[in-house]
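What you see is the complex with one protein chain gone and the rest in place.
Up next is subunit A:
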Amino acid sequence: MSNKEITITPRQYTIIQTVFFGGMSFFLYPELVANSTNQAYWIPVLFWLLISLFGAFLYSKMMEPYPRKNIVEISILLMGKKLSFLLLLPLLVFWFNSISLMIRAHAELVNMTMLPMTPIWVLSCLFVIPLLGAMGGITSVVRTLSVYSLICVPLVFGITILGFQDIDYYLGKPWFKSSFDFLTSPDFYGSSYIWIGFIYCGMIGKYAKKVGQLWKSYFWATLCFLPIVITIVLFPILTFGPELTRSITFPYVLKMASVNNYWLIVESLTAIYISSVMIYVIGTISLIYYCIGKAIHNFFPQWGEKKILLIIGGLSYIVALFIPSWDWLRQGVVIESPLRLFVAFLLPMIIVGQYTWKKRRCHK
């Protein structure tokens, strides 16, 4: 199937974004938010949500003038290969980092919760599944994500409903008062990492019929996932209190472990929850693999796409193994924030600026 025939419907874009949220937000996110402020925990969440809507809007406006072209092709068209490689290098580095961090983080997570004796190098092999998915091309990625979401979305909803027990609403007080203390906290900027799903539209957005409307898909995805994100952040805080939540590595995992129901058939809800979220994670990683492989292929068309993916896959696995500790990894997510913000907001602005400047010069 050639690229021209492929189209991705807005609904599929919404699914992709939802899966991305699911893959990103369950583990590190609640702890980062709890550490970034001590009042009105929903404000930092909503803050990034609104900013990310703006970012999604920027991305879709950037893509609009060039239908059927991805961000790499657009920037090559605008400023030549060398300059655009320099400009987009941060994006590639960011994607590569995210993959390595995600592989390691989730290997570490499974190690901490379910398989304490299994070595990290085996658990990190989870990269193989998304890599194979990415090699199948965008259609296979999108279809897999749709099937995944059929299984996992109901599971996650069910788990969320179970989580409503043992909740004390007054532990989250003050609800409507904030001194915006989170603005000075690095963890707050680190917590932006779940709100950048739209940058993958830079690569896969070109398959949409109406590129300028892509941000709407993102908007619907955030709207669908907002209740879940809010519960992810608030459940641990309302159950364990903010003080304890700040010192837990995976607050939501502990929350799941604390759920106790006489009638619940499964002994360990944590295992079910982690397995279903891991499926999201695999979907997300495969999407990122696809994007990074395609981008490099656009820069160096002489290299085969599968060869690039294999090399990237191998490299990300090795980098993931070299990460020394969990603390380092958590710091990595926080330190990465400037890069992330550059990629999400400055990059599309530069490209849009370049485009309007060029257009104006042509008019003259």
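Keep this in mind: a residue touches a chain if its C-beta (ideal position, glycine included) is under 8 Å from a C-beta of that chain, and two chains touch if they have at least 3 such contacts; residues count from 1.
The criterion applied here is as follows: contacts and distances are computed from a predicted model.
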According to its UniProt record, the missing chain among "BNR/Asp-box repeat protein", "Ger(X)C family spore germination protein", "Electron transfer flavoprotein subunit alpha" or "Ectoine/hydroxyectoine ABC transporter substrate-binding protein EhuB" is "Ger(X)C family spore germination protein"
Can you tell me which of A:Pro119, A:Gly136 or A:Pro227 touches the chain that was removed from the display? A:Pro119
Of the residues A:Leu28, A:Leu88 or A:Leu254, I need the one that contacts the missing chain. A:Leu254
Missing-chain contact, candidates A:Pro67, A:Pro154, A:Pro174 or A:Gly353, resolves to A:Pro174
Which residue numbers on subunit A touch the omitted chain? 38-39, 112-119, 122, 125, 128-129, 168, 170-175, 177, 239-241, 243-244, 247-248, 254, 257-260, 262-263, 267
